[in-house]
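Can you keep this structure in mind? I'll have questions shortly.
The other protein chains are all here in position, but one chain of the complex has been omitted.
Per-chain numbering from 1; labels A, B, C and D assigned in written order.
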Amino acid sequence: MLATRGLTWRIGEVAIVDSVEIDLAPGEFLGVIGPNGAGKTSLFNLITGLRRPTEGQVTLDGRDISALPPHRRARLGLGRTFQASSVFGSLTVRENVRLAVQAHRGGSMKLWRRAAADREVAAAADTALDRVGLAHRGTALAGTLAHGEKRKLEIALLLAGEPTVMLLDEPMAGVSAEDVPELVQVIRSLTGDNGRSVLMVEHHMDVILELADRIAVMHHGALLACDTPETVMANPTVQEAYLGEEL
Amino acid sequence: MDAIILLTLTGLGLAALYFLVASGLSLVFGLADVLNFAHGLFLGVGAYATWWAAGNLPGAGADGLGFVVAVAFGVAAGTLMAVLVELVLIRPLYSRTIEQVLVTVGLSLAGVALLQATWGADARPFPRPEWTRQVTTILGAQVPNGGLLLIIAAVLVLAAILAFLQWTRYGLIIRAGVENREMVTALGIDVRKAFTLVFAIGGAAAALAGALGSVYFGTVSPQQGGSLLIFAFIVVVIGGMGSVVGSAYAAVAVGLLQQFVNYYGTSGLGDICVVALLAVVLLLRPQGIAGKAAIA
Amino acid sequence: MSQPVLTVDDLSVRIAGLHILQGVSFTVAPTGVTVLLGRNGVGKTTTLRAVVGLTPRNGEVDGTVRMGEQSLLDRPTHRLVRGGLGYVPEDRCVFAGLTVAENLRLAERRGSTPAYDRVFALFPELDRRSRQRAGSLSGGQQQMLAIGRVLLNDNRLLLVDEPTKGLAPKVVTEVAEVLERVAESVPVLLVEQNLAVVRRLARDAVVLAAGKVAWAGDAQELLSETALTRSLLGVGSAEAHDATPAAARKDGH
Amino acid sequence: MTEVKSPEVPAPPAAVPAELTGGRVSRLRPYLPLLVLVVAVILPYSTLHLPGIFEGALNSPGTLQLLAVCLVFGGLAAGYDLLFGRTGMLSFGHALYFAAGVYGTDILITRAGLPLWQAAPLAIVGGTILAGLIGAVALRTVGIAFAMVTLAFAQVGAILVARDFGGLTGGEEGLPLDVSGLPAGLVGVANTVNLYWLALAYLVVVVLVVHRVSGSPTGRVLAGLRDDERRIGVLGLDPYRFKLVAFTLAGGLAAAGGVVYCLIVGGASPHITSSELTLSLLVMVVLGGPGTRWGPVLGGILYMYLDHRLVSFGSSGAVEALPAFLSRPLSEPLFVLGTVFILAVYFFPGGLASLAPRLALLRDALRPGRRRED
Partner (left out) sequence: GSPQDTASGGGDSAAPVKVGLVYSQSGALASYGKQYIEGFRAGLDFATNGTNKVGDRAIEITEVDDAGDPAKAVSAAKDLIGKGNKIIAGSTASGVALQVAPIAAQNKVLFISGPAATDAVTGANKYTFRSGRQSYQDVVTAKSFIGDPTGKKVVVFAQDGAFGDANEAAVKEVIGGAGATVSAVRAPASATEFTPFASQIKSAKPDLLFVAWAGSTAPAMWQTLDQQGVLTSTTVVTGLDIRASWPTFGAAGTKISFLSHYFDGASDTEAAKAAKAKVPGGTLDLFHPDGFAAAQMVVRAAQEGGDDVDKMISALEGWSFEGVKGTMTIRAEDHALLQPMYQANLAGSGENFTATAQKALTGEETAPPVQAMKG
């Protein structure tokens, strides 16, 4: 599905992302871990087009998308969430999701149609909200949601776009322990069907271990290891660089 | 050759004037995050206060030390005005950026109208030392002393502002406060004082520009500030919001460009070139020459 | 027990018409870590911000908050902080345009010597990166800076909001250690989602639910009673969702 | 997106969803605008005299002329709000497209001798294309940079008009409209009422378009752009395209306003190319309430009303009787306008549109009291 070849992003002399090669198979769930500042978010920005790489390519389904702007990549099925929640604060929760549905289905450039009249969009949005358990907050302004709720809303936005490759940047950050299993379920349910692949950065190791088929470890911008959870966890370098002392 | 030296030096004089106006604007704009449309009013207040002092204040006059006293009085008046504006009008609206801009728009309308109501719409002769009317011959070019005065003042103001921001604690507070006032407060610092200070500095710079600009023009009129403001805005934006050094570069670029194009091209082309320069700079480098956060 | 360092009594906060805190009362003991728990959106951050005087403009605060004898609510934030109330906000809030050194310099307070050794001993990274702009630090590095900034001064009470959010397990451990050591000398009111960290640090716990205090008491007691944790925190088994390296290790070996 | 907005700045208040307002009044509410429209249409039949508010009776030419100007600016402000309040783009050059409409019509009629029915559409199309071209360039920047690029282009427009290239614009003296080829119904004081109706029609069209567009799928995207442009891109929509559409549409509406204004005032003068006009558009929108349906309209009408009326207020006997330190400033319209505006920013944050919910609050606060009396 998604592949990167020699992906590199430098600022001055420093390589923030250093010749990263990732292959994501259809339906695969790849966890990305790494110390803070390893370049995980930056890698996501390169893949989604928010940053231009200094070198290297990104391909999606064999097609080189390195030159495309973010919205074109999204239309090809690349969806993502942000490390710091980003939702449309002055719209209601429901409008947020409807916007995402509408963006996905096309027909956003209709100046003279009543948006509210599109029942299909509304229904799809409600389904997405239901799936993340935010249906009861539909009329709240998204800007007033608590952090955890915003995370869920972001996932709903992602769901609405029915992407084939999803990039999740620390979806569990700031989510209360109670809600973690629920979110894990939601994320799992996204991936099971129709061969959707996921790339997820997460520091909650148990979540990674629960979901990921393979784990990629980043360190100083480079890929330290990319293998099954068992192998990665046993890797002494990984333990030293990332996991650290037992608490 | 003469012409080029003359144009360069007078262009630098013009640049100095733009910089004096833009420096205060840039500080307040970049640091307090207020697009201050009332800056032209501060300019007017400084100019009129100097004018008034020269005629009425004991010890002040049009020449020598008296003139220095008059200018000092004008700068003090501009500073006071800016501080009052910050305390009364801007501070209660803190974090409502758009409203702050709007208040300054309202203030510029009302304030200039007030100047006009008080002293009339017409230009009045501005008291100034005789030597500012003379010229100095530099390499065969007759350079107006008023312009040289502006250049010296601009260099001093630039140095003073940079030193303040870089080496004082208040400078640090101001730079941090621009990003996140709340967090500065949460570190135990009364950020409001810092912003009042920014306005005070902005007001002082504006008033100085008003006074020296009037020396240069020979007159003072209510609209003077407003007409300089648009070029000052352009300078601030080309230079990069909040970057005083950027403003200095931009002022020199704008001043020289205007001067040379007006001489070698057709009239009015100078202004259009400046505007074009702005558009080009912004399209190539939207953050301006010196970028947003870089202060020095 | 000795006098509490912070007394929150019947604290009520409304923001934009929403009644978020509805009469919250608790105390913070003069030593050790008191942890504030509760689900997302229950109002933990709101509580801390109300204490330190940072409720947004469209909010109203009622009730009393006292530090010792002093009432806090009607005093401006900067006074409170100068009076020894340190605050580490939820989303770090480092000054992106300033260098690390400048961020730290800003936190120095008049009349006291800044404890740079303490900070650099804990976070040598900050010393190494002192000339880097804080905005280009990674999330974890920024969090270190945010905590380091507060530790520069001696405080009477620290308010810390989710310090381990988004940190790598290794750093989580480090931060927990730091807080543990800090708590030896200064009382800390901590908001934390990571139950492993809570278990390690907390002496007292206050659980918020539906805008009120649902439970308050000994933290270890709360965590050891599976029934209690389940009903209050909604966690099936206290272990299950700890984001601890320990949990990870189990699979690793 | 506007950088001017810091995160704490509340975004322009979104219209209150209908389901949130209750009570009897709300059932009548959808019809209220219609009622106001009917009143506005038949207003010229009234001989009512409102002393102090208008110089003459409602149907006197002076009053109708003033109202017509106010209505055009109401529409103009509503169109500008499509950019500022609804998409979050702070343009400082909107006056340019208005001026393009005014000067376009005037030049095509007066200099090129075209009939109105050709000149008007040409001016509107021209203004729209101009907005599209300039937008295509300016939208490569965001925030304050965008504001300044638009300001710069508008400044070029102002310079070109002032320089009187080819004697087309009349420079600082302006260009009176040659009315000999106009329909008789639009000429002469006796026909001011038609101009009034024309202005009203313009306002209705703008409100309709803005309302329709902001309720459309595109409008939803624009609202999203206002909050987070990067997010829109990641959803698969090209922010640039949508902003360009909004910019061009708003420019076209402004150009149409220019056509109407040209007919009402009977000419063009360089005042309308000044950046102060854009600034006052911003003032109007904020005075009314950005992002709301009626706020900008009311703001535009009120601002223009004050702008015109204050002039005669300043020279009225009541003011002249005051001591000099009061009467002098009061006779400067801009002083009063500026002061009123500052007070408005303080006391009606959220603009006039926020008054309605506030009044409702007041009413609710009073109601239990009344019940107790019962």
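Keep this in mind: contacts are C-beta pairs under 8 Å (C-beta built on N, C-alpha and C of every residue); 3 or more make two chains touch, one makes a residue touch a chain.
Bear in mind the structure is a predicted one, so any value in this text is a computation, not a measurement.
Within the entire complex, contacts from the absent chain reach the displayed chains B, D.
The chain omitted from view is touched by exactly one of B:Leu17, B:Ala38, B:Val191 or B:Leu208, namely B:Leu17. Contact with the chain that does not appear here is found for just one residue of D:Ala162, D:Val205, D:Leu244 or D:Ala360, D:Ala162. Residues of chain B in contact with the chain left out of this view: 3, 6-7, 10-11, 13-14, 17, 116, 120-125, 133-135, 142, 144, 146, 216-219, 221, 223-224, 227-228, 255, 258-260, 262-263, 266-268, 270-271.
Where chain D meets the omitted chain, the residues involved are 44-45, 47, 55-57, 59-66, 69, 159, 162-164, 167, 170-180, 187-193, 265-267, 269-271, 308, 311-312, 314-315, 331-334.
Criterion: only the chains that are shown with their structure count from here on.
Fewest steps needed to get from chain B to chain D, stepping only to touching chains, is 1. When you average the Cα atoms of each chain and compare centres, the chain farthest from chain A turns out to be B. Between the Cα centres of chain C and chain D there is a gap of 49 Å.
The distance from the centre of chain A to the centre of chain C, each centre being the mean of the chain's C-alpha atoms, comes to 28 Å.
Multi-chain contact residues of chain C (touching two or more other chains) are listed as 57.
Counting partner chains per residue, chain A shows two or more touched chains at no residue at all. On the chain C side of its complex with chain B, the touching residues are 52, 54, 57, 76-78, 81-82, 87, 89, 93, 95-98, 102-103, 105-107, 109, 133, 135, 149, 153.
Taken in their complex, chain A has these residues touching chain D: 48, 50, 69-72, 74-75, 79-80, 82, 86-92, 95-96, 98-100, 102-104, 107-116, 118, 139, 141, 143, 157, 161. Residue ranges of chain D in contact with chain A, taken from their complex: 11-12, 14, 17, 19-20, 212-213, 215-221, 223-224, 226-228, 230-239, 241-242, 245, 249.
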